[in-house]
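Here the structure comes first, spelled out in structure tokens, and everything after it is commentary.
Some chains have been omitted; the remaining ones sit where they do in the full complex.
Chain naming follows the written order as A and B, and within any one chain the residues start at number 1.
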């Protein structure tokens, strides 16, 4: 179960990486590599912190996801591009899956609840952050007009509470992941914000 | 003792991260995340290399530091901004603490002296490097008009020598950390430099 969701999350994130590669004019190899970094990066960071062999390497089947994603983008991109927000939708799907499965794996390995929730968030936002950092652009994670991390935090916290209260089940993972996915897209649709890093608004955005 | 210093260093670095978030116009969540990355990043890298669970996750109390730092910046930022070099001062304090405590932890875990000193430097400069890399700006670490890494190298080397000669004590950690902090600020005040990467000066800084 977890493996299937993990594979799907990897695939969704990899699509967002390959789409960025397409928009930046990278070649097909760069598309696979950026997709792999986006799809597998968050989980690798999580597993390194948990002290286990990253699933991307212990279960090489996960490597098929970025290859499939790059192939999909290669052949379907014109269609994909007609849907301007496609990257955001796939990214949101990966976010929903990884912030929940990441927290679950940490809990299964005996991490304390706070760390488990944080690792869920790291798994969810890590791949996209790595994607933006290596593609040398401002991370979507820090876009002040976009509450990217908030749904992931709520999802990771919810699944951790469910685990502690004994309500955890694969169905709950799917439910919470879907909730995060929906919350992410709704927040984009209605442009929800959180306060800036300082109480008063500022002009020197680039100082 | 080490935990207290570790918490303080995390807090100081987190302030520098949250101040950068404020200057870049990030929201409060980005302020917490960038602060956490800055404050905890160096220690996480150190612990991953040491093969132990990062203290940020094994002792979640450390996570309170970035939250407190983001709150401080949120409410006090206008005042903080009236002190233009605040970011540099807090960054220097974190540098002084982490280059010493990082080397000490490596020595306590049986690392060889050279590696321990290097890990001290990595702990000291790692968080700030991650901060600048994810914020998509040229790392302060490589600013040719600023000897950022030199005080950290001296501090990490000094504490390692103190350990080998049996002169190590918590007081020595505080003393060396304070020395690094002072050296860092004095070098900024007087614009101390080290030679360029090439013997002759060059014009094509961006070639």
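As a convention for this text, a contact is a pair of C-beta atoms (placed from the backbone, for glycine too) under 8 Å apart; a residue touches a chain by one contact, two chains touch by 3 or more.
Since we're looking at a predicted model, the values are computed, not measured.
Of the identical chains in this model, 2 are shown in place, and the full complex in the file is built from 3 copies.
Here is the rule we go by: only the chains that are shown with their structure count from here on.
With rounding to the nearest 5, the Cα superposition of chain A on chain B corresponds to a rotation angle of 120 degrees.
Chain centres here are Cα averages; for chain A and chain B they lie 28 Å apart. Only residues 18, 21-31, 33-34, 44, 48, 51, 53-54, 56-58, 60, 63, 70, 73-75, 77-78, 133-136 of chain B touch chain A when the two sit together in their complex.
Note for the complex: chain A touches chain B at residues 48-51, 111-112, 114-115, 118-119, 125, 129, 132-133, 136-139, 141-142, 144, 147, 149-150, 153, 193-200, 202, 204-207.
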